[in-house]
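Before any comments, here is the structure.
All protein chains but one are shown in place.
Note that the chains take the letters A and B in the order they are written out, and that residue 1 is the start of every chain.
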Amino acid sequence: MGDIASLDLRRYLRGGSHSAGVWAALIALIIFSLLRYENFGGAYNISSFLNYNAMFIVISVGMCFVILTGGIDLSVGSVAAFTSVVAAYLSPYGMQVALPGAVLSGLAIGALNAFFVVAMRIPPFIATLATMLGAKGGALVISGAQTISVDWGSNFTRLGMGKVWDIFPWTAIITAVVVVALWIVLERTSLGRTTLAIGGGEDAATMMGLNVRRAKCFVYMLSGACAGLAGVFLASGFGAGQPLEGIGWELSAIASVVVGGTLLTGGMGSVLATVAGALLLGLVFNILNFENGRGVISLSAYWQMVIRGAFLLAVILLQSRLSRTTQKELS
Amino acid sequence: MTDLIEMTGIGKSFAGVAALRDASLSIRPGEVHAIIGQNGAGKSTLIKILTGVYRRDAGVVRMSGHDLAIAGPREAQDAGIATIYQELSLVPLRSVTENVIMGYEPRSRLGLIDWKAAHARTRQILTRFGVDIDVTLPLGRYSTAIQQLVVIARAVSLNARLVIMDEATSSLDDQEIETLFSVVRGLKDDGVAVLYISHFLDELYRICDRVTVMRDGRTVATHDVAGTTKLGLITEMLGRDAGEIQAAGLTALSGGTSEPGRTLLQADGLRTRTGLRGIALDIRQGEIVGLGGLLGSGRTEAARALFGLDPLTGGAVHHHDGVALDSPAKAIAQRIGFLTEDRKVDGIIPHLSVRENITLAILPKLRKAGAIDRLRERQIAQHYITALQIKTAGMEQPIRELSGGNQQKVLLARWLALDPEILILDEPTRGVDVGAKFEIQSIIRDQVAKGLAVLLISSEFEELVEGADRIVVLQDGRSVAELHNPGVTQDALINAIAHHHDKGAAA
Partner (left out) sequence: MSDPTMIHSRFDPARHGALIALVVILAFNLIVTPNFFQAQTLFVNISQMATIAIVAMGMTLVIATGGIDLSVGAVMALAGALAPLIFLSDFAQANPGLGLAASIVVPVLVALFCGVFNGMLVSCFGVQPIVATLILFISGRGLAQVLTNGNLQTFSNPAFSYLGTGRVLGLPFQGWLVLAIAVVLTWVVTRSIFGRQLLAVGGNERAARMSGLPVRRVKIGAYVICSGLAGLAGLIVVAINSASDAARIGNLMELDAIAAAVVGGTLLQGGRAPIFGAILGAVIIQLVKYTLLANGIADEVALIAKAAIIIAAVYLQQGWKE
C-alpha cells in the first residue's frame, strides 16, 4: 500500500512547479484590471493597495513558515489586533519605540504558542485557538474595548501614511525587506531547510539529527512577530489601535499560503509564491471595489467575509487532490 | 583489538515492565554484526539505547574503550553512529541533496547555504554507490531502493564508524538487495562496522560475520555466523527444543489435500492506476491460491483490486453471483474478507475492545431495530476468542494492549466471523512470533478443509510453496505463470520469477 501512495507522490512531484499558476493568475488579473479600470494603474490606487495589503502579506509570510512545518497559527488576527493597541499606546515615544515594542509583544505571544506546541505538545490548532482567545481578551482588557487613538504628533503615523516617491508606502517597503529576508532564511539557511524538512517528515528530520524543536519554536515566534508587525501597520494606517480588528485574517493568510502552492500538510512551499497569493487575494477585493464603484455590483462590507471564504474554498478544492496524496504518504 | 562498541549489563524498563535485563552487545571494527530475536526480545530497545533515543536504566556503553553518553540522534551522528531505520528516515518531499547534506550544509562566506557546493558534494558521495541521478529533484521521485541508498550515502558521508540497518531489505527486491549487500561489503572494506537487524535468516548467512541472539530482553549468545545452523539459531531465539521445531516443520500451512470445488471468482486482464497491467487468475472453493512475485510486482495491488479498493481501468472481475465488486462493502457482502498486510495501519481500531474489533465487518448482520444485537455480538466474540485461543484479559480489553500475534488473531477472527467464502491473506504471519505463526497457519488450513478459498500473498517462499495449491506468478503487474502443487519447490518458484523477470527486462 505504501507503493501506491508513493506512486501518487511521485506523480505529484513530477508535476513540476506548483506556484506557476498563482503568478499566471496574478499577471492576468493585473492586465485585465489595467485595461478595464482607468484608475487602476494610478499612483493613488497602487499606493493604497500596497498599504492595505502590506499587513496581509506580512502575516501570510509568517503563516507560510508555520504551515511548512505542518502546523497552523489561528491566532494571527487577534495578535495583530492586540499589537495594534500596544503600538497605539507606545506611539507617543515615536516609531523607533512603537514598532519594536509591538513586534516584540507579538513575538511574545508567538513564543507562548511555541511553548504550548513544542514543550507541552498541544496540537497547533488548539494551542493557537487558545491564544487567539487570549490575545483577543488581552486586547480588550488593555484597551478597555475602545479603539485607542495614536499620537498624531509623533512620527508614528508617517509609517502608515508616508510614501516614498509618492507611490510606495513605508509599510510596503518594510514588507519587502521582511519578505526578502525571510526568503533568504527559507532558501539559504539550515533553519529554513529544517522548517521544510519537518513538514516533509518530522520523525525523519529528528532522525537526521536536525534541531526540530528549535525550528518549530522559530516558526511560531516568527508568525507572532509578523502578526505584531501587521498590528503596527494597522495602527499607523488607521491612526488607532483596533482591538476588534483581525477577524478572519487567519483565513486570508491561510488562503494566500495555499494559493501560493504551499502544501497544507507542509514540506513544500515558497515565500515568494505566498506573497503572490496574498496579492492575488487583495486584487480580487480591489477589483470588487472598482466594480462597486462602477455600479455593476453593490456589495456591503459583510460580503468581504463571504468572499474570503469562497476564495479559500476555491483554492483548497483545487489543491485537495494534492494534499490528500501527501497526507496519505506522510501518515 | 578493542571492540568498537561494547554494551554490557544494559537494563531498561517502561512503566515498570522490563524490556531489557542484563543485555549485552559487542561489535568489532569493520565487521557485519547481526542481531536476531523474536518480536519483543528487546532488539530495537537495545539499539535505541545505543543511538540515544532511550536512556538506559543500568549498564555501560563504551565506544572504542571510552564511555559513551549519547542524548539524541544528533549526538549519535557526531559520534559516528548512523542509523537506517525500518521506516525510511528521510524526507521524500525534499531534494536528494537536502536529504544527504541536511544538518551539515556547506556554507558560503556569508554563512548561507552554498547550494552549488552542496549538489556537487552529494553527486560525489552518490557516485561511490554507483548512483547517478539528478540530485536537485525531490527524493520522493525515486524508487525505494535509491531512497535507501541515499540514506546510507548520508550515513557514510558523515564519517560513520558504525552503520545500523534496521530491516533495511524489507522493501527491496532481489536485485536491489544485491546492490545493498555490495554496499555493505564496501563499507566493511573501508573499516566501517555494520549492525544488521533482519527477520530473514538467509540474509545473515550471506553477509554477516557474527550474530547476537536475544530473547526476553537478554542476550542469549553471540556466535561466528560460519559456525551456526539455521535450526540452531531458531532454537536459541525461541528457547525451544530443536527436535520439536524440526518435527513441526517450518510452516503449518502444508498438509492439505483438499479437492478444489467450483470457481468462485475469476479475474481477467485486470488493469489499474496502481500498476496492474494484465492480471488473470481464478479462485476455487477449498483451495489456497498463492500470489508469487517480487515486491512491486503487483501482489497487494491485485488483492486490493479484487476487493474493490482500487478502481479497474481495464479487465473484469467475475464473481459467481454476478455481483460487481466495486467497494469493500460490496465484497464483504459477498463474504469476501481481506486480512491486510499492515496490522496497525489497516487493521486494528486501537481504542475499541477485542469484541468490537472482532465484529466490525459483520455489523450489518448484527442489526436489530437499528441497534446492535449485543447478546449475539458477545456470543460471537467469545466463540472466536476460544476457538482461536486469543490471549486476552477479556473481550472488553482494548485491542491495542494485546501482543502482535494476538492482534493478528483478532483480525483473523474479524474475517472468519463473516463466514467467508473467499479470504485474501496478505502476509498473514509477518511480524508475529513463531508460535502464533503456527497457530494462524493451522487455523487457515482447517478453514480451507471446510471449503474456504484463500488467496495467499507471502514474501516467505517457504510459506507459499508449502501452503498453496497453485501459485500465480506476477511480474510488473502481469500474471506470467502458474505453478501447480504438488511438485513446486522453492527453486522452481524462484526460477519462475527470475526467468520471466529476465525476459521482462523492464526492471
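Going forward, a residue touches a chain if its C-beta (ideal position, glycine included) is under 8 Å from a C-beta of that chain, and two chains touch if they have at least 3 such contacts.
Just so it is clear, the model here is predicted, and its values are computed rather than measured.
Q: Considering the whole complex, which of B:3, B:57, B:167 or B:346 touches the chain not shown?
A: Residue touching the chain left out of view: B:346.
Q: With the missing chain put back, one of A:64, A:186 or A:254 would touch it. Which one?
A: Hidden-chain contact among the options goes to A:254.
Q: Given the contact definition stated above, which residue among B:69, B:221, B:316 or B:372 touches the chain not shown here?
A: The missing chain is touched by B:372.
Q: Against the chain that's been left off, what residues of chain B make contact? List them.
A: Touch with the absent chain occurs at residues 309, 327-329, 331-333, 338, 340, 345-353, 356, 360-361, 363-364, 366-367, 370-372, 374, 396, 398, 414.
Q: Applying the definition given at the start, please give the residues of chain A touching the unseen chain.
A: Here the touching residues of chain A are 72, 74, 116, 120-123, 125-127, 129-131, 133-134, 136-138, 140-141, 145, 247-248, 250-251, 254, 258, 264-265, 300, 302-306, 308-310, 312-313, 316-317, 320-321, 323-324, 327.
Convention: only the chains that are shown with their structure count from here on.
Q: Taking each chain's centre as the mean position of its Cα atoms, how many Å separate chain A from chain B?
A: The answer is 43 Å.
Q: List the residues on chain A that touch chain B in their complex, please.
A: 1-4, 6-7, 9-10, 13-14, 184, 187-190, 193-194, 196-197, 199-201, 203-211, 263, 267-268, 326, 329
Q: Could you pull out which chain B residues touch chain A in their complex?
A: Per the touch definition, chain B meets chain A at residues 72-78, 83, 85, 87-94, 98-99, 102-103, 105, 111-113, 115, 137-138, 140-141, 144, 154, 171, 274-275, 295-296, 300-301, 304, 310, 340-342, 345-346.
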